[in-house]
Each structure stands twice: as structure tokens, then as C-alpha cells.
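Quick one: the structure is below, and I'll ask about it shortly.
Note that one protein chain is taken out, while the other chains of the complex remain in position.
This part shows chain A:
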Amino acid sequence: MNRAQIVNAALALGLLGFGLGAWAMGETFLVTLATKVAILAIAGAGLNLVLGFGGLVSFGHAAYFGLGGYTAGILAHHALNYTAMFEWPFVYEGTTSMPVIWITAMLIGALAALMIGALSLRTTGVYFIMITLAFGQMIFYFAISWPAYGGEDGLPIYVRNGFPGLNTLDPVQFFGLVCAVLFAVLGLIAMLAHSRFGLALQAARQNRQRLMAVGIRPGGVLLVAFVISGAITALAGALYADLNRFVSPSMLSWHLSGELLVFLILGGTGRLFAPLAGAGLYIALEHLLGGVSDHWQFFFGLLLLGVVLFARGGVIGFLAGGKRHG
């Protein structure tokens, strides 16, 4: 194993160990905290595919996270209230089944990313950042002004949705389920990164002109990555809604888009485990510093400044050294 693999394994075992250790000691709150880290890491992993590998700075990934959350919330809302979601072409009363919710959330996330990506990818640089932000804000304000699903107040999920064979209300079982999803997503991204598609995607980050000159159009490659990314982040959103048993427009806000970016910068953009390292560090500091001072974000800002100035490869770059070249 090289150093990067050791760091990655330590991160994975650290998450599992923390969650299971907290459970063994009866610290339910800490199990929930570890679950939150894992879910945010999934969302960050979605962003990492386009930002870390494709070089696209999307400042609107809260859109997919929130859409996934609302998918879970709305489907469960109808199922729990026994009200029809739609009556044509057949009567549908929603569902509380996680697998169905996940697939729906990923489809909706992918569709939204397809539309937003097709328009945004016409631009580059700062304009791309701004247009993705604008689309994110559009969806945010739409959610606020749509009273049917709670508007500004959000939408509660009274009972956490179910997964066949598991009691998802048991924090440690839900934690295990979320970790399984996280590692499956990271495995998927590792596979994509090493495929032909991944090679073209990483070339698009470095030199689009060169990619064209070898006969590959960057636009299509980046759009496909954007769609997969939207689906992954929407899946994380559905899990986050179930964790909190609540969905609100805050899941769609630009603060969340920013937090996802911060996870990657902290962890080391383009490193497979960056979202886990970044989300873990962020939540740990929020918890620890937040207990000391209400202004914890000031100290967090200093840390972020330090990482950007002195450890450009983020935490993983600092611990594992430079990237390998095949």
C-alpha cells in the first residue's frame, strides 16, 4: 500500500470506528454525528467528480442535494398522510421505501443536472460559477414560495423511511446503511476515474484544447460527469432528509453549496477520500469549536486560510504527498 491508500484506509476505518465506538458506549448523538459526516461526504463525493476530476467549480450543488431531500420528503409526506401525489395516469400515494426514494432522487438529480449542465457548460471560469449559483438560487426561492410542501417552514418526515431487512430508526443500523452507500459511491467514482471516460474527464480539467486536438469533445464528457454528479449529490440529499426527518429550503441554500466546496478544499480536491476527510474535519470542528465559542467559524476560517496557503493538496495531500502518475 502506498501512503495515499493508507490515509484512505485510516479515514474509512476512522469513520466506522468512531460510529461503532460511540454506539458501544451508548452515545447516540455521536452516532448521528458520524452518520451526518458520511452523508455529507457522499454529497461532497458527487461534487468531487466534477470539481476534482473535471475542474468545474459548481457553486450550485445544493440544488441537487435539496432536490434529493425534497424527493424523500414529498414521497414520504404523501405516504404518511395517505394523500394522492398524483391521480393520473394512476393514483400514486408516495412511498416510504428507501430504495424507491433513492432511485427517484437520483433520477431527479440527474435530470436537473442535465438541464442545468447543458446550459451552464456553455460558459467557463467565473461565469460558470455564477450561472450554477443562479440556478441553485432559483430552485431555493421556488421551494420557499411553494406552500404545498411547507414553503419556508419545510416539511417534516414523521417516521424515518424504511429499508428492507433493517430497522432504520436504530441509529447504528442507519449509520451502517449510510456507510455502505458512501463506500459504494467512492468505489464507483474510483472506477470512473480510472476508466476511459475518467481519463478524458481529467484531461478536460487540464487542457480542453488538447482534448479537442485528439478527437474528444470536452462538452459531452463534462456533461455526463455533471449528470452523474447531480445524481450522487441528490442521493446524499435523500439520506440527509431521512437523518433529520425534516426537509427545508436551507438544504437548497448557497451556504450548503459553499460548505461542499470547503469540504473538498480541506480534504484535497481530486483525491478520492477528500470529501470524507473534509466533511469529518468540518463537522468535528463545528462540534468542538462550537462548544467553545459561538464564533467558531472565525477560527475555522483561519484554518481554511492555512490549508489554502500552506497545504494546497488539502489534508490528504499533506499526509499522503503528491499524486501518483501512472
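In this text, contacts are C-beta pairs under 8 Å (C-beta built on N, C-alpha and C of every residue); 3 or more make two chains touch, one makes a residue touch a chain; residues count from 1.
Please note the rule applied: contacts and distances are computed from a predicted model.
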Among "Aldehyde dehydrogenase", "ABC transporter ATP-binding protein", "3-oxoacyl-[acyl-carrier-protein] synthase II" or "NADH-quinone oxidoreductase subunit H", the UniProt name of the subunit that does not appear here: "ABC transporter ATP-binding protein"
Among A:P89, A:G125, A:G215 or A:G291, residue touching the chain not depicted: A:G215
Of A:I116, A:V181, A:A203 or A:L239, the residue in touch with the unshown chain: A:A203
Sites on chain A contacted by the missing partner chain, in the whole complex: 191-192, 194-200, 202-203, 206-207, 209-217, 220-221, 224, 323, 325-326
